[in-house]
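What follows is a single structure, and I will ask about it in a moment.
As you look at this complex, bear in mind that one protein chain is not there, while each of the others sits in place.
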Amino acid sequence: MTILTDPPKESFRLSMLIYDTRYRSLTFQAITAAVLALCIWYLGNNLIQNLRAAGLNIAFDFLGDPSGYDINQRLVEYDSQSTHARAALVGLLNTVLVAFLACVTATVFGVIAGVLRLSNNWLVSKLMAAYVEIFRNIPVLIWIIIIFTIMTAVLPGPRAFRGDDPASSMLFGSFAFTNRGIYTPMPWFESGFFASASLNWLVVLAGLVVSWIVSRRITAWATAKQEATGVRPKTMLPVLAVWLVPFLVLMLVMGLTWEIPALKGFNFQGGIKIGGPLIALWFALSIYTGAFIAENVRAGIQAISKGQTEAAAALGLRPRRVMNLVVLPQALRVIIPPLISQYLNITKNSSLAIAVGYADITATLGGITLNQTGRAIESVLLLMLFYLTASLLISFGMNLYNASVKLKER
Amino acid sequence: MSDQTSTSVAFVAKDTIPPSPPPGRETGIVKWLRENLFSNIPNSILTIVSLYVIFIVLKNTMPWIVNGVWTTSSLSQCREVLNGETGACFSVLTERWNQLLYGFKYPVDQYWRPNLALLLMIVAAAPVLFFDLPRKLLLFTAVYPFLAYWLIWGGSVYVPLIALLGFVAATVVFQTFGKGSFAIGFFGAIVAAFVVWMVGGALIPETASENALLSPVPSRDLGGFMLNLMLGATCVSLSLPIGIVLALGRQSDMPLIKWVCVIFIEFVRGVPLITLLFVASVMLSYFFPPESSVDLFLRVVIMITMFASAYIAEVIRGGLAALPKGQYEAADSIGLAYPQAMRLIILPQALKISIPGIVNVAVGLFKDTTLVSVISMFDLVGMIRGPILASTEWNGVYWELLGFAALLFFIVCYGISQYSQWLERRLATDHR
Partner (left out) sequence: MKKSVILGALTVAGLAAGAAAAGTLDDVKARGKLNCGVTTGLVGFAAPDANGNWDGFDVGVCRAVAAAVLGDPNAVEFVPTTGKTRFTALASGEIDMLARNTTWTFSRDVDLKFEFVGVNYYDGQGFMIPKELGVSSAKELDGATVCIQTGTTTELNLADFFRANNISYEPVPIETNAEAQQQFLAGACDVYTTDASGLAATRATFENPGDYAVLPEIISKEPLGPLVRHGDNEWGDVVRWTLNALIASEELGVTSANLEEMAKGTSNPEINRMMGTEGSLGEMLGLDADWAKRAIAAGGNYGELFAKNIGEETPVGLARGLNAQWKNGGLLYSPPFR
């Protein structure tokens, strides 16, 4: 055992601020804090001086004033007498809508293209490679404009549907593809349980949730049975029945009918209208991001070593179960994190809606409201706050997922 | 003996049978087709569908491209020449070629300047991109930004010269004092650069820009694809050093510095570029001193650089995290100080791993430079959507223009991504 002696007490010298690791970090942080404070003071001071010189102030009360403009696509009640805050809300919901739709379709495109790119069909894999390269290497803004131009310049206007011998006609007599958007039949209930349509849809949704719970139960029972006896009972038919029967019964009871769009006046009336800008943005974002997702999917599948597949085959698993039980769970761990960051990109790129006149939050709050009120600083700040919150929420979700699938190493 | 054989056996092969060629379906093109295109029924269906898709695409585009008209001066003339047939009016490209590439205000007789700058950029970028080239070329890379600035903006040669001198002074000071203590060298270098800039700035004669060798061009006059290239190149090269600092800051164990970097990175990555461009166009000028006005190009460069540096910081952080912990410990154990360890051990390896990621960020950023058209800057897309489509002559020519823009971006971005893949293959050998 050695005896430790205290090192000789040093008196504090100024040079220790730089040379002594104990103080150095404090020194650097102090310098940073000073520089930071100086910057903030400088910028803030400039801002205040400029605003004072221009006679402006920062206030958010314009949000309560009537907006005075109309929005063509709204998911909640809105008219030109609503407030700017309401307009921002309409925009926000539209952003969420297009981002959600684009995330779903981009995933579908991406998975299909990614899997087909690994196909042993030479032509198909080359075609998919071409898709990925072409869409990845051209700016998304150009894609949005191109697809929007296709929408407006190639599809016929509603006028072409008019007359006894129209230049265009509706697909199956119920779908109209016009340059203002696509009109599809809208389902509604003749004899619903409630007067309000949305309540009826809630009933349908509730039915689906029940079906989902029951089918989960059936699957769990099958697994338990398999673990006990080694034989998995066939569950496909019961599951199918659990999903379909209640749904069909509900539809029958409530009297499902379709409202078919028809040309009246200037436009098609009735049915569901999916506006041209929404389609252009949705499709452009999904096909562009799909190309990136395809690469992620390919990389994810290729990351699973061949030994895994072979080992599963050696255990006697069938190819489908190899995919479901061995390859996919492992590949997903590689695929999901970049996938979610692609979802983040979709949300952020949806702000390009402004190029096609889709009323997302950038177009309402950061566009028309900003223009009409001249409240540039406030509007842009609110806009950034929204996107920041959205991104943080999505990355929070991603971190939760990452933590849950992390390899449990011991 | 021989008789016997000849009678009892009907046939005896006298020599070996030459190997017969494999059956037709197992050789050459047929085999390749069978294996690669028609191996089973689903595959055959896929092949036929793909062929049909290709056929449809070609059928619709080929006549359009082949019949293209290249020499008219307006859309109506072009339609007359086509006389009702399908065909493209590529003449918009030839007539507006200069506008598409340089914007509509850059002086025509000065086009050689951006051209030369682009050419020199390739020379300057070469030693960075390809490690095998002589390291001496890096000296030119260091001088290039100042040369390019002078070429494109023109005006007094003193401005870039003094800026360059400032950096040279900073380097000299750092080399002299940085050996003893990094901090002294670092802060000394900053002070030296500022002294040179201030003294130099005061020395520039007021009339310098009037009788300059190259006539000055205001940055508002930049446009077209040149603007995209310049924004891309400027912002990527500015954001690299900032990104490195941010990445190191985020890894730092000093809480204040760490949190400043984290907040900055997460904030910038959380908002779309377009809102940052709104900041540049409608907000940023409020943050500059009241009596100065910073032009739009510079404000956009500031915001895009911020944007890019946050992404590059994340890529480099990935590179830093990928380094085995042993490297950090080894550097510590041989007694290297933090700056030395970073400069000599960690960063060279981490940067090398991150190069493909950085190239990806650069490609993405280059594509995103088209967004400046939204804030009424006339880059390639802005030129197309603004002055060209609005003009009486070319009102209604979309496909030729958009196709041209897409093609230009595709060539550049595909080229860079091919480089990145080449690099990945090269770097893959020495690290695992």
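Order of writing sets the chain letters: A and B. Residues in each chain are counted from 1.
One rule holds in what follows: contacts are C-beta pairs under 8 Å (C-beta built on N, C-alpha and C of every residue); 3 or more make two chains touch, one makes a residue touch a chain.
Keep in mind it's a predicted model, so treat the numbers as computed, not measured.
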Sole residue of A:Leu26, A:Ala54, A:Val76 or A:Ile272 that reaches the chain not shown, by the stated touch rule: A:Ala54
Sole residue of B:Ala124, B:Val159 or B:Ala183 that reaches the chain not shown, by the stated touch rule: B:Val159
Sole residue of A:Val204, A:Val326 or A:Ala355 that reaches the chain not shown, by the stated touch rule: A:Ala355
Full-complex contact with the absent chain, from B:Glu26, B:Glu85 or B:Asp295: B:Asp295
Missing-partner contacts on chain A, residue numbers: 53-56, 68-72, 79-81, 149, 151-153, 156-160, 179-180, 264-267, 269, 276-277, 354-355, 357, 359, 363, 367-368, 370-372, 374, 376
Absent chain, residues of chain B that touch it: 75-76, 95-96, 99, 103-105, 108, 149, 153, 155, 159-160, 162-163, 166, 197-198, 200-202, 204, 218-220, 281-282, 285-286, 288-298, 374-376, 378, 385-387, 389-393, 395-396, 398
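Everything that follows uses one rule, which is that only the chains that are shown with their structure count from here on.
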Complex contacts: residues of chain A adjacent to chain B: 18-19, 25, 28-29, 32-33, 36, 43, 46-47, 49-51, 53, 116, 119-124, 127, 133-134, 136-142, 145-146, 149, 153, 348-349, 351-352, 354-355, 362, 366, 370, 376-377, 380, 383-384, 387-388, 390-392
Chain A contact footprint on chain B (complex, rising order): 35-37, 39, 43, 46-47, 50-51, 53-54, 181, 183-184, 253-257, 260, 266-267, 269-275, 278-279, 282-283, 285-290, 363, 367-368, 370-371, 373-374, 381, 385, 398-399, 402, 405-406, 409-410, 413-414, 417
